[in-house]
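All protein chains but one are shown in place.
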Amino acid sequence: MLPFLAYALAFLFVPAGEVIVGAFKNAHGHATTEHIRQIVHQPYRQQYWLSIKVSLITAGLGCLFGLAIAYAAIREGTPRVVRTVVTTFSGVAANFAGIPLAFAWIATLGTIGIVTKFIHDHLGYDIYGHGFTIFGERGVELVYLYFQIPLMILVIAPAIDGLRREWREAASNLGANSWQYWRHVGIPVLMPSFLGAFILLFGNSFSAYATAYGLAANGIALIPITIGFYYSGNVLSDPHLAQALAFGMFAVLAVMMLIYVPLQRRSARWMR
Amino acid sequence: MAYLELNELRRSFGPVVALNGINVSLDQGEFLSLLGPSGCGKTTALRLVAGFDRPDSGSIVVDGKDMTRVSPNRRDMGMVFQAYSLFPNMTAEQNVEFGLRIRKNKRGARRKRVKELLELVGLEHAVKRYPHQLSGGMQQRVALARALAIEPRVLLLDEPLSALDAKVRVQLREEIRRIQTQLGITTLYVTHDQEEALSVSDHVAVMWSGRIEQMGTPSEMYSAPATPFVAEFIGTMNRLQSVVVDGERGEVEHAGTRLTVDAARGRTRGEKVMVLVRPELLVLEPSANGAAGDNTLAGEVVTHTFLGSVTRLKVQSREAELISDVATARVASLPVGQPVVAHVPNEGTRLLTLTEEPASFELDPDNP
Partner (left out) sequence: MRRRWIAPSAIVWLVVASAFFLIPLIATFLFSLQSLQTNKCCTSAAYSLIIHSHQFWHTIRLSFVLALETIAISLLLFVPTVYWVHLRVPRFRPVLGFMALVPFVVPPIILVVGLLNLYKGAPSWFYDKPYGFLATAYVILAFPYMFFSLDAGFRAIDVHTLTEASQNLGASWRTTLVRVILPNIRVAALGGSFLTLAIVMGEFTIASLSTFQTFPTYIQFVNETQPYEAAALSLLSFLIVWAAMLALLFVGRGRPRPVQVAATR
């Protein structure tokens, strides 16, 4: 017990606190809000917005597609083996991220990627000539979906399992069609899990560093990339600005939680 | 013309024949129980009527209209499930209101109807509670109110009491019957509990391996079982394998003892039959010397099982094990080990022609 607390204190809480405190210090160790004021201006404001946008989009699409695929794999009529394959693969794909994932996508849809060339050679369409790039915002979102969707499948599968056949039958028995069942029963029952999954996916995408770095280290200015840039000992290194940016990440996550908690409370009213 | 008709319904799941052609016809306002052990097809039959499943062949007719191919949400049948069927995200009130909302009834009319129904099932104090805040019995009351709210043509109940405590079970089944009679609603009730079926129904259909073995009023089913299976399934029965000796006088021979039973009159000599005697009709007397009088079987008391006002005694006779219900007040004179004679009554016994041994079956409270 004690060794554990000491460990968590020394290597988790104090470092996290150090970042927050550091955000309010200047290079000489004096208190200042200079860096905090700096991060709400350009280019950082733009970078925060980009990070939030990418996270919202990949969390939203991840939730929707993940839900649809999980439901397709679990619903009655689908053979059990499909479900096993889907959840096992999701376990792998949700963990397959970072540099190797980035590179797998470069090999697929990069400028000389297999699929890029296939489309060019066989379908006569040059996707890069038409504005697509795996190294830009759309590309990052596409690649993030590769771990966001499986994560959603893993998180939402137990909730879908919890939908009882009796509810669907009772609804149908009382005159409801399929859409009415989903509107009045299915979606409200899944909503608490769905919101929880959304916030998890948001955080997952928001704090992702390695995948974006491997994909487009200098091409896309997400906040974690910028923090890494200011910290990685290059000439522009500015630890306190990095800490201020990190503090900003905390703030964004905190705001998300502030939005999430009352929504969650409202949607889970019937559970208490 | 009957109100609800099931004609030659058949349904197989792969190689398993769940329903092997059943026929039912029920007048408006009647209460029919489908009774049988698990896997006998009774739940399959109910699901076909509700429309959750389609029959391979046969038809379902309600009030002259063929419903066989109608989708479940257009059938106007109210169903009460075994358990956990309430929508967890809605209060008791909202659950009952659901069917009316789907039907786009006016708000005021909905409110009024919901209130009436929740009063009918005795839950006016719990309208704002969510399902998980209700006891099992209360949940089933809400489920009943919800099924009744849409004024269904037929009420379907799928073992609605099987997940409840014994005491609640008895209380609620009486209430179901009261409400059903009050509303005059045609009802199909599925259960594996024979006591339940006999106590609430107008008619009982005993099902076994996809067929209806016998259908009749509860008292017919109890006093005149048509097959060995029904005899065994409904209540407890002494079964004495015998051979007809004299059809004119009604004499049969069981394990070397001659018995005279009215039911054997008119049978042909040499016919193999089974004499069925209810435990309460088999009268036990202590016998000092083991000698048997007329129409008696000799044996020895093996066990006592206290059942309240009566005690059930097992008696080992020469060939069969006999069961007799004795008034508890008399039991002191029949201790374990006491040699006894059992009087087989002339009247009130049934005789079944033995064509084949009934296959073995198990009583399993779980649904298939």
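In order of appearance the chains are A and B, and numbering begins at 1 in each one.
In the analysis below, a contact is a pair of C-beta atoms (placed from the backbone, for glycine too) under 8 Å apart; a residue touches a chain by one contact, two chains touch by 3 or more.
Note that this is a predicted model, so its numbers are computed, not measured.
Engineer: Give the residue, chosen from A:Ile39, A:Ala97, A:Ala176 or A:Met191, that touches the chain omitted from the document.
Structural biologist: Candidates A:Ile39, A:Ala97, A:Ala176 or A:Met191; residue touching the omitted chain: A:Ala97.
Engineer: Given that one chain is not shown, which residue among A:Ala59, A:Leu154, A:Leu190 or A:Ala221 touches it?
Structural biologist: Once the missing chain is taken into account, the touching residue is A:Leu154.
Engineer: Touching the hidden chain in the complete assembly: which of A:Tyr146, A:Trp167 or A:Trp270 does that?
Structural biologist: Going through A:Tyr146, A:Trp167 or A:Trp270 one by one, A:Tyr146 is the residue touching the chain not shown.
Engineer: Touching the hidden chain in the full complex, which residues of chain A are there? Just list them.
Structural biologist: 1, 3-4, 7-8, 11-19, 22, 65, 68-69, 71-73, 75-79, 82, 86-101, 103-108, 112-115, 145-147, 149-151, 154, 168-169, 172, 200, 203-204, 206-211, 213-214, 224, 227-228, 231-233, 239, 242-243, 246, 249-250, 253
Heads up, the rule we're going with is that only the chains that are shown with their structure count from here on.
Engineer: How about chain A: which of its residues touch chain B in the complex?
Structural biologist: 164, 166-167, 169-177, 180, 184-185, 188-189, 270-271
Engineer: Quick check: in the complex, which residue numbers of chain B touch chain A?
Structural biologist: 50-52, 71-79, 81-91, 98-99, 101-103, 130, 132, 143, 146-147, 150
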